[in-house]
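With one protein chain held back, the other chains of the complex are shown just where they sit.
To keep things simple, chains are lettered A and B as they appear, and every chain counts its residues starting from 1.
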Amino acid sequence: MGRMAAVLTVGALAVTACGTDNVVSPGSGGTTTSGTGATGILTGTGASSISAAMDAWKAGFESANPGAKIQYSPEGSGAGRKGLIAGAVQFAGSDAFLKDAELTAAQAKCGPAGAINIPWYISPIAVAFNVEGVKDLKLDAGTVAKIFRGDIKNWNDPAIKAANPDAALPDLAITPVHRSDNSGTTENFTDYLAAAATSVWTDEKSGDWPASLPGENAKGTSGVVKTVTETAGAITYADDSAVTGSLGKVELKVGDSYVPVTAEAAAKAVDAATVVAGRSANDLSLKLDRTTTVAGAYPAVLVSYGVFCASYPDAATASLVKSFGAFVLSDEGQKQAAEAAKSAPLSTELAGKAKAAIDSISSGSK
Amino acid sequence: MFSGAALGAGALIVAVLFAVALFLVVQALPTFSANPADITGGRGFFDYIFPIVVGTLIAATIALLIATPIGVAVALFTSHYAPRRLARGLGYVVDLLAAIPSVVYGAWGASYLASQLKVPYAWLAENFGWIPLFAGPASGTGKTILTAGIVLAVMVLPIIASLTREIFLQAPMLHQEAALALGATRWEMIRMAVLPFARGGIISAVMLGLGRALGETMAVALVLSSGPLIASLIRSGNQTIAAEIALDFPEAFGLRMHELIAAGLVLFLITLVVNMVARWIINRHKEFSGAN
Partner (left out) sequence: MATLMTERKRSALTRGRLPKYTPYVIAASSVVVAAALMALIGFHVFGWAVLSAVLFATANVVSSALVEGRRKATDKLATSLVVGAFLVALLPLVSVIWTVWVNGVPGLLTPGFLSTSMNGVTGAVDNASVKDGTPVLGGVYHALVGSILITLWATLISVPVGLLTAIYLVEYSAGNRFSKVITFLVDVMTGIPSIVAGLFAAAFFAMILGPGTKTGFVAAVALSVLMIPVVVRSSEEMLKIVPNELREAAYALGVRKWRTILKVVIPTAISGIASGVTLAIARVIGETAPLLVTAGFATTINMNVFAGWMSSLPTFIYTQIMTPTSPSNADPSTQRAWAAALLLIILVMLLNLGARLVARLFAPKTGR
């Protein structure tokens, strides 16, 4: 066995002889922000929904601050929150803000002020379907809820026809497809249905799709989109950025008009949200108004939070967190995420509040 | 000195396993003391775990029913039927297949195999729908527990085939030649001189395969369109413990996390029972082993 180990070691050494981190030639990334001179390693864990945006932020921040390094492992929102509370990571990415009990638990490692939730990524959830020849449909929340509950079984149902007199709706069975894994997308979508279609959607909001409902499922955003693309008559809900090509998208009824899914409409819906009361002044946990009637707002939207400690034990970490947070919330950071992940940039007003919250992060032992 | 090192290694395994078990039990405990209404499903842990235990057993049973006979046959083919030169290459390919990451099997099963099986499933539902196992309507995507079982079978096949092949190759040459010299046909020789010798090894290999089938997460998570427990194998539904853990663990927090670890503990126990049965069978046939 010793000789085998030797063979393996030699093999490993041979492979490690070459290789480089210089993939993208400098300058081609389009980063022009001057760095803040931050240095050190910042570690985070959390939602996989923001991983594409995080890749962009990481690349942008590291090229502006050559001494700094960001590492982020997309293990899931729950893992991220656990990690922050246990002090294993310096920040978490989460599709839901910390609950009160979690905020209390975070005080052990983050000081008496606990942790703060700062929105940094907005993504509209598209309702996408595969019906040949139909690219857009106007539907209200009640109809969407009925489709996903299996109450409306066919695409030529009168309820769909009534709102879309011009669409060539075929006689085709509807196959609702949902996420099999627990996800922030499901939680936000069921929250929307529960709030906007109270009489139809009797389940509570949940990251797990209600098990009693009929329909097919698949793992992950890419899984549901792929399944719907391959199955005629299927419909699903997914992060808008992943819905491409042949699939049609639903325009949701807001007030008296129908709003197509766009980044601007999503940002508008987030602006209509209210900050959750009873938390520290710098906490920006948002309560989204799913029944908003603001013209042009798209209420089925996912807000992802960066969760930070209100204070870090040492000054170096605090300043690194602050400069990374400031970069993410800057126009440049939001623009890079939009380019890479097709997310909706925060509105100037919300970004301003978020930046102020980041600035409030302090250092010092408790 | 040498025997001491060997003993030490054994003791290390005992220590590690004790630590793992302790970790699991401590993490799982809050589930059992929690209010039954707080458990997923709202009716206590047993009601939550029962359907996915059955689902796990269904998937693993399908996998082993398919993979065991075929795996043993493949091993026999490479050890006793194929021309020597070809056999070496084939053995090599079989070993390689065990190395394909499960996420690749999952992607293959979800994107290729499932869509190929749609038509046979519809046919089964139409012609054999009166058997509860094939009750229709068949799944529109082909992502059913039967598909998951087939993918698992493909995954464990190389393990069973590779290990049993090694056992077959070790069967005493003298016995085989003696059997042939007495006028036995090739099959009679295999039945009398090879299979009895290899029985323990085959069971051991099947158990290793079963271990993988029971614990496989990613492939099942990608292939199966999960749902509540149902008898039909060709409709979307059922769920396995490992896939449930993989799907929900990343977002799990608080009690839900303890619940999933408790589910892992249950999986642990299932494998344990299955393995104990296998050991019992092997021990009954101990006389064929070389070093007793």
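To be clear about the criterion, a residue touches a chain if its C-beta (ideal position, glycine included) is under 8 Å from a C-beta of that chain, and two chains touch if they have at least 3 such contacts.
Note that this is a predicted model, so its numbers are computed, not measured.
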Whole complex considered, the hidden chain contacts A, B
Among B:Tyr48, B:Tyr105, B:Tyr121 or B:Phe253, contact with the omitted chain is made only by B:Tyr105
Using the document's contact rule, name the residues of chain B that touch the chain not shown here. 1-3, 5-10, 12-14, 16-17, 19-21, 23-24, 27, 69-71, 73-74, 76-77, 81, 92-93, 95-105, 107-108, 112-113, 150, 154, 157-159, 161-163, 166-167, 169-170, 172-173, 185-188, 190, 197, 200-201, 204-205, 207-208, 211-212, 214-215, 217-218, 241-242, 245-246, 249, 261, 264, 267-268, 270-272, 275-276, 278-279, 289-292
In the complete complex, which positions of chain A touch the hidden chain? 1, 3-5, 7-9, 11-12, 15-16, 18-24, 29-30, 43, 48-49, 51-52, 55-56, 58-60, 62-63, 69, 71-75, 79, 83, 86-89, 219-223, 239, 241-242, 244, 336, 339-342
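Just so it is clear, only the chains that are shown with their structure count from here on.
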CA centre of chain A versus CA centre of chain B: separation in Å? 36
Would you tell me which residues of chain B are touching chain A in their complex? 40-41, 110-111, 115, 139-141, 143, 221-222, 224-228, 236, 246-253, 256-257
What does chain A use to touch chain B in their complex? 48, 75-79, 81-82, 95, 102, 173, 175, 180-184, 207-208, 211-212, 215-219, 223, 226-227, 230-231, 233-234
